[in-house]
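The other protein chains are all here in position, but one chain of the complex has been omitted.
Right after this comes chain A.
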Amino acid sequence: MSWLHIAVILPLIFALLIPVLYRFYKRVHLGWFVLPIPVVLFAYFLTYLQPTISGHYEIASAKWMPQIGMNFDIYIDGLGLLFSLLITGIGSLVVLYSISYLSRSEQLGNFYCYLLMFMSAMLGVVLSDNLLVLYLFWELTSFSSFLLISFWRHKDKSLYGAMKSMIITVFGGLSLLGGFILLFIASETWSIREIISHINEIQSSPFFLLAMIFIILGAMTKSAQFPFYIWLPDAMEAPTPVSAYLHSATMVKAGIYLIARFTPIFAISQGWIWAVTLFGLITLFWGSLNATKQQDLKGILAFSTVSQLGMIMSMLGIGAVSYHFNGAQNQFYIAAYSAAIFHLINHATFKGALFMITGAVDHATGTRDIKKLGGLMTIMPISFTLAIVTSLSMAGVPPFNGFLSKEQFLEAMIEVTSANIFSLNTVGLLLPIIAVIGSIFTFVYSFKFISEIFLGRHQPEALPHKAHEASLLMNISPIILSTLVIAIGLFPSLVSGPLVEPAVKSIANVDSVTAKFHLWHGFTPAFMATLIIYAVGAILLLTHKKWVGILKAMPQWLTFNHWYNQAGRYSPFYATQLTRTYMTGFSRNNIVIIFGTLILITAITLISAPFTFDFKHVSPIRPYEFISVITIIIAAVMIIFARSRLFSIIMLSAVGYSMAIFFIFFNAPDLALTQFVVETITTALFLLCFYHLPNMSRYNETPKFKIVNAMISIGVGLVVTILGLIAYGNRHFVSISEFYKKHVYDLAEGKNMVNVILVDFRGTDTLFESAVLGIAGMAIYTLIKLRAKHKNGYERVENSEQTEK
């Protein structure tokens, strides 16, 4: 254990204290107790900033389950540190914000417990070096996110959203586990660093492609990429601090982290570059398109998050091209990584702030519906200012930080079309086009966000509450974030040197990276593209009312939500249908399945394996035995056709007595004795019971029913016969009974071998056989004597004696 380990699990430990604090310190808002944790952790992680810039990284290891190679290894490099700072930094601000957002009448204990759990899980994800531990924390983020989304669990929509996000992210999580296991098989280590150092073995392994697909799937579900983005808009039922923290700044970036972390392993593959880039771009386009038609403020932000994540993802895909080039060209594509990391930071700042502003507006007016909102500019001036700063940053307008990363993004998209590998220079021309279209819609919804809330006509009568400015406490966090938005915009070197460059180094595996961002960089193609975006965006914004109707008219069955819901509705339905086909509740059905399987398995075995019959040791048929054989056959066949129960029981006894006679013929006196006695008692019992039972009825057995039964029974009979014949003809060893025959008198002082075996050599069998008899006796006694007291259900059959025919 080291300080790093403690830092990762500190929130988890503190989560255990929460119930105590919540119970005994009612007067102070619980958030104040929680606040120091992320702040202290933030400060702690800041101390790693200096070493990381100079290229060092820290490793700490603790044994957990060394037998399977699961060690709690912490590895802090540029990428891990960047994410840790985001998690703890935004975490502090969110906790501060939640103090004013959640009133003390809420279940604060639960809320902060879940939140701290989540914080620990997230730190574990970004700092783990061991794949198993990484997966463990990964699932913990899914679970704590599930708990946080369903925080208001009396609302149906919360539960629906929580369930949906759970199903989708756990699906991805499991596929991730599959990918990790394949990586382990290929490299025989769970440590990410060691996997990267054994890179050649993995790239030549047959599991390379499969592991890649699984890991991409895991990352895409978590980071809400197309088509798995559908859980994110429904997760907006969570309290706003949760949305700000989990669903914009941290958890949804776990997938991005994963892609970045595994780039050195998979970047060599063309599939990786295309999959990550293309799905990122489609997500960007689709998310921004859908964001323009949302009615709910948080809906806009959710789709905006989806699209921005797609943008970051696509840049990570383009950055992977750098693995295929050397020297100056290499640096060229690495710029895409810098842009991705830079935008990651920017997105965390402005999206966190936007969510908080939405929460403040919601708090102040009681609604998030854009139809009811409007004209709040003069009523909420601070929120208005913050919204302008952050929204314009999201739209990519100078001088805010979003502009810088968007320029870099466009530049990367345009540059990549000149790479002459993997048909990037032909089909790749699509990439900048989709990127520009996506950015246009981003521009539209960002402006819409401002205008719908703050501009236009104020409708006090539509609002549940009277609008007012949010409290100072509520505004602190968005103010800090907006300040960052401006500061990074004006002085990008604030983050590019200390944060972006070390992070890019750990993705790109090169020694020197220079990340430079300029507000003004000349008339480049990217700048032209930006001008086009502004122009078309402005036109679309003005004509918004005309075309948004077309978007909204998109039929239901074209949406992924529709298919998700249909799958949720019909899979239990069809599962029930399927189960009903074989679980009919009749025992005959199960018996048919069991015997059918027996016949099938035997048939398959006999067909596939060669077998021989061999009858060397067959004994001759003696004439008097023949009589018994005839009796038994006639008696057995007659049972089938018997109509009265008396006849069938007599036939059954005939079979039994013939058995006894067989035992006499084959020199088994004890058996014959027992068989005679038992058969007599059984017959008596049958007769006794039959007096009370109805006459045998066939209950209208149809011919079809009979034929199926006959086929199955003949099949089973054949199985027994054939297996018996094969087994009899293929003996390999002498029986052990020679020992018993020899030593029955000198060792056991008995002459009757069967009896000696029963009570001496193998006496335990006899003991438990007696136990069976005793238990059966007790059970019969209980059945007859003890009767349930009937309340009202069914009536006892007292007088329905058998109706003799």
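Here is the rule we use: a contact is a pair of C-beta atoms (placed from the backbone, for glycine too) under 8 Å apart; a residue touches a chain by one contact, two chains touch by 3 or more; residues count from 1.
The working rule: contacts and distances are computed from a predicted model.
Think of the chain that is not pictured: of "Dissimilatory sulfite reductase alpha subunit", "3-methyl-2-oxobutanoate dehydrogenase (2-methylpropanoyl-transferring)", "Phenylacetate-CoA oxygenase subunit PaaC" or "Na+/H+ antiporter Mnh1 subunit C", UniProt labels it "Na+/H+ antiporter Mnh1 subunit C". Only one residue from A:I59, A:I213, A:L606 or A:M753 touches the chain missing from this view: A:M753. When you scan A:I539, A:I627 or A:A779 for touch with the missing chain, the hit is A:A779. Annotation: of A:S103, A:S512, A:Q556 or A:N667, A:N667 touches the absent chain (contact as defined above).
Shown as candidates are A:I6, A:I591 or A:I604; the residue that touches the absent chain is A:I591.
Although one chain is hidden here, its contacts on chain A can still be listed: residues 585-588, 591-592, 595, 615, 617-622, 625, 629, 632-633, 636-637, 639-640, 645, 648-649, 652, 655-656, 659, 662-663, 666-671, 674-675, 678, 681-682, 685-686, 689-690, 692-694, 696-699, 701, 709-710, 712-718, 720-721, 724-725, 727-728, 735-737, 740-741, 744-745, 750-754, 757-758, 762, 765-766, 769, 772-773, 775-777, 779-780, 783-784, 791-794, 796-797, 800.
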